[in-house]
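All protein chains but one are shown at their positions in the complex.
Chain lettering (A, B and C) follows the sequence in which the chains are written, and residue indices restart at 1 in each chain.
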Amino acid sequence: MSKIGVFVCHCGTNISSVVDVYKVAEAAAQMPGVSYAAEYKYMCSEPGQQMILDAIKEHGLNRIVIAACSPRMHETTFRKMLKKSKINEYLLEIANIREQDAWVHPPGEEATEKAIDLVRMAVAKVAKNEPLKSSLIPITKKALVVGGGIAGIQAALDIADAGHEVVLLEREPSIGGRMVMLDKTFPTLDCSACISTPKMVDVSAHPNIKLLTYAEVAAVKGYIGNFTVTIRQKAKYVNQDICTGCGICEDKCPKKVTSEFNKGLSDRPAIYKLFPQAVPAKPVIDRETCLMLQNGKCGICAKVCPVEGCIDYEAKDVEYDEDFGAVILATGYKLVDWGGMYDEYGAGRYPDVIDGLTFERLVNASGPTEGHIQRPSDGKEPKTVVIVKCVGSRDPKKGKPYCSRACCMYAAKHAHQILDKIHGARVFIFYIDVRTPGKNYEEFYDQTRKDGAVYVRGRVSRIYSDGEGLVCQGEDTLLNKQVRVKADLVVLETAMEPNEGAGELTGLFGASRDVNGWIQEAHPKLRPVETQVGGVFLAGACQGPKDIPDTVAQASAAAAKVIGLLNQDEMETSPMIAAIDESKCSGCGACEPICPYRAITLETIRSREGRFTNAERVIAKVNAGLCQGCGACTVACRTGAIDLLGFRNAQILTEVDALWQ
Amino acid sequence: MTDQETLQELMDKADVRQYDCYQCGKCSGGCPMADAMDLKPRGVMRCAQVGSLNRILNSNTIWLCTGCYACVDRCPHDVNVPALIEEARYEAARRGIWRRDSEVLNKVFVANLKMFGRNHEMVLAGLYNVLALKPAQDAQSVPHMMSKKLIGIRPHSIKENGELAKLIERAESWDKLASAPQEVKK
Amino acid sequence: MIRYAYFPGCASESTALSTTLANNFVFGRIGIDLVEIKDWNCCGATSAHTLSEPLGLALPARSLAWAEKNLPELDVVTGCASCYARLKLTNYRVRQDESARYMVEKIIEAPYEAKREVYNFLDILSPADVRGRIEEQIVRRFKNLKAACYYGCLNIRPAEVTGAKDRENPQAMDELARLTGAEPVDWGFKTECCGAAHQNDAAFETRPLARRILENARACGADVILTACPMCQLNLEMRQAEYARKRKDEKRGKASFPLLDVVLPPPEKETIPVLSITELLALSMGAGSGRLRLDVHHVPVSGVLSKGFRDENESEVMI
Partner (left out) sequence: MAIDKTAGTAPGAMIGLSADGTEASAPKILAFCCNWCTYTGADLAGLNRMKYPANVRVVRVPCSGRVNPQFILRAFQKGADGVMVCGCHPGDCHYATGNYFTRRRFMLMRNLLEFNGIDPKRFHARWISGSEAAKFRDTIAEVAAQVSALGPNTRYREER
């Protein structure tokens, strides 16, 4: 037998000046199940709360309705209050008679009538409320950071500095990501390697960081605070514990393949470090190209290696499970394959039409040309360079609909570098818009124009060869004239897109991606570093095109979130989640695919079914750690076996019914 | 109908939307005829955006566009400028706005077709050069082509040229035909 | 025997004499039967659709409707890019838009459902089995002949109508040229419009289009330009003397008398021969230059022939 107490708040005069609160209380008193009704000036105040607690004791109330401001305002306040009483904090309903009544209607009958209706709905609902208990789940105090670019490095260091264990996982043989490929960074023009390599070394030296390179995530189980991740460590064929990193093997290796790191501008051996300052500073054998591993003929590296047993051709990939409490995805970006998109730019058949990252290697002091800008076709120093922006960006037909954000700035940087390094060089930058929304960015653009870069407003329409050099044909839209620029080198500032494999990885963690494949943040403004999956965070360009400052800021933000989580020993989960009535569940599985959190699984149970004492049947199970309580499954359930605690079908229906009693 | 409404109708027929164009200039940049156009493809779209139908109708662009479709092919938003140009050209013709040389050629061409059913180079080029007051245009090639009998006065007419002339007349008066009351469109 | 309904196009009867002879030779050799559409009429390019859409669609539809009725099993092929563009577009529009079909049928006073496909020569010469037949028929291969394959804009675009995948650097003609021993050059104007459509009514404005194509072909080292359309072919070839003079004038900074073009043909190094791809194939299949009437070309093709053939089949050389 429910004994409901209804408490109507005046909210000073906020409510009472519009709604006849006395009348509401009187009407409430007549409602079925209500045994006590009262009004008061400020329900949320200390005396107001005390009044409710007293009434509970005095009248033996077992359910409470508070007619006041929005539940989004004080529901938690009143729940906390109920913890001091004998009543379960979920046996509470709030009737929103301020934001959705007193504040939006003129004083009078109608507003009061509405308030009474809202109270009646709340009363009806609360009568069907049931005590709920939030559960506590333990938290594994270790974080996994996937991706060893600058975002992953920064996040790992921040978490480790806060005293938590971190595993930094990178699939390449070295951490560093895109940033170490760059020569200089805008707008300060400081050397990219000089500021990123010390951080890489910090990672390898930090006692709280375990660095896993040449490794991948193979599988993920679990939920916030309790992930179990299967890690696949690819065979390196070089015993990392005893290798001294002397480099003799790399010098002697007879097999040469195109260097991915140098974007095809140079070769590397089959046993290699990604780049000289690689961390860890020890080589791995690329099994796809190693002669020994492919045909069993060679073995030179093992012969020249001064450390006995260091090279091990028999090494195998290893998979193992590790537990984590939180995960940061920092998988970064890659540049689009413009060759496959832009036939009008030569589709990659002109060696002197290169993308921005290739140019970075070309201009990089530690790159294949030692920083001398030499065009790939004949090694000559280019005198006229055309930079084309928005290649693949802002192009919904052939490329990506979005702006890649960093290109305007690095185009300006490239222009600056060319004009700085090549005496008498001419640089033409074809652009649609110049976007410089960042600290000191516009100033940098100004400087580039002062350096002598000529900005041409118009998108290059096509690039062709005239037998001697490349001709970039486009319109100078400000002159309203077609222009042809004969260029020695063309740099295409191409769009960023999600990194290879980021989609599958995101899927493993159950997070979702947007239409362009970037990982979806939980809220674009207010939860920018969280995914929709509890405990899985994101950092850097995996969420969308980003420059280095933004990436680092986001990495630290994600780290702060992880630290906040790992600082707790255990965490409370919301009890308002889906629950399954096993006796009704037919195991049809309709609910399973509809769950955005993959919280529902089908399981086989044994139970007594009629005359069978040990019958096997399939039912759906809800994982309380994963379920977020959206209730989508309840609608899909054909037998009505799934219901949402706190928002049961019966509770909502009774609210509907209450309106027309 | 106001010019605004006419423009919108032309845009709808051409399936081109003003808002799709962000004026990057890739169309004009690659247009082979751009140098000769007083309104380049991007300009046509710009005029459409600001509602300047008259500038489009009075431009030489609508007569010079060769219909090579390089602009649409490269356009990031697939804006079909040639389709809009084509609709604008029909509208200009309806209003009697012609580029002189184009008017002469096209009318001579159709007259030629009505006569023979096929294109008779001597008649076409000859009549055009006379009517367009360009007697010497391409004259340097005539001796060669005549001597090799590539062109000549022998008519190459089709058998049903009378029928074809009627067909052409039906096509030319299609607007009237289509709106005739007894016709029921499918 | 492969058969097609054939739409020859007006140029086939006049300016494209040598190409027509070569077409007959090549298709005869490789066993493709072209059944001429009876009493075909001009497709109307470019004037008809300049004037009105109904006329632009109705003229090609008349010939296509005849083919559909009388040669219902055959797809249509034409050797001219302009005709191809008009026929293909008519086919496409009639299929896509019921009201266009209604209009066309009313005007031509005949049913037309666009049941069959429209192809150009490159389409029908490219399938592997046809290439095999061509290869079988080739008796001599060119030596050191660098060819710039010019496809023409209308053979390729608009993509939604033609279905062409690579619109900037297509390869079909390059592949065919390779069969004859010619080496296709990588150049930038394969599908750039040559302006043939407006060579009468905008002669001054279209001159630069053809000039740019010719100059890029020469700059990229081509000895010959190959075309797949008699209109392109004529337009690229006819005024080369004029362009050569203009080039000279531009260098000297003053104008010379135009009539010189007739009296004093420019030296051969100033010009570049333009052949249709079928002419090249015919030559490689053993046809003599006399039989193909290569003398009708405005620019002498001796440059191509003087490159000679590889000595693999010397006995069959008939030039």
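Please note the rule applied: contacts are C-beta pairs under 8 Å (C-beta built on N, C-alpha and C of every residue); 3 or more make two chains touch, one makes a residue touch a chain.
Values in this document were obtained by computation on a predicted structure and should not be read as measured data.
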Please work out which displayed chains the absent chain touches and list them by label.
A
Which listed residue (A:205, A:479 or A:659) would be found touching the missing chain in the intact complex?
A:659
Which of A:96, A:174 or A:417 contacts the chain that the document leaves out
A:96
Residue by residue, what part of subunit A touches the chain that was omitted?
3, 22-23, 25-30, 34-39, 55, 59, 70-72, 96, 98-106, 110-111, 113-114, 116-118, 121, 512, 520, 532, 576, 594, 596-597, 628-632, 634-636, 644, 647, 649, 652-653, 655-657, 659-661
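Keep in mind that, in the parts below, only the chains that are shown with their structure count from here on.
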Go ahead and note the Å separation of the Cα centroids belonging to subunit B and subunit C.
22
Centre-of-Cα separation between subunit B and subunit A, whole angstrom
54
Check each residue of subunit A and list the ones that touch at least two other chains.
344, 462
Multi-chain contacts in subunit B: which residues touch at least two other chains?
35, 70, 73
Would you mind writing out the residues of subunit B in touch with subunit C in their complex?
32-33, 35-36, 63-64, 66-70, 72-73, 82, 86, 89-90, 93, 99, 101-102, 104-106, 109-110, 113, 117-119, 121, 124-125, 128, 132, 134, 136-138, 140-141, 143-145, 148-152, 156, 158-160, 164, 167-168, 170-172, 174, 177-178, 183, 185-186
Subunit B contact footprint on subunit A (complex, rising order)
344, 390, 394-399, 432, 457-462, 473-477, 480, 482-483
What does subunit C use to touch subunit B in their complex?
10-11, 13-15, 17, 39-42, 44, 46-55, 58-59, 62, 85, 98-99, 102-103, 106-109, 153-154, 157-159, 167, 191-193, 195, 197-206, 208-209, 212, 238-239, 241-242, 258-259, 261-262, 293, 295-296, 298
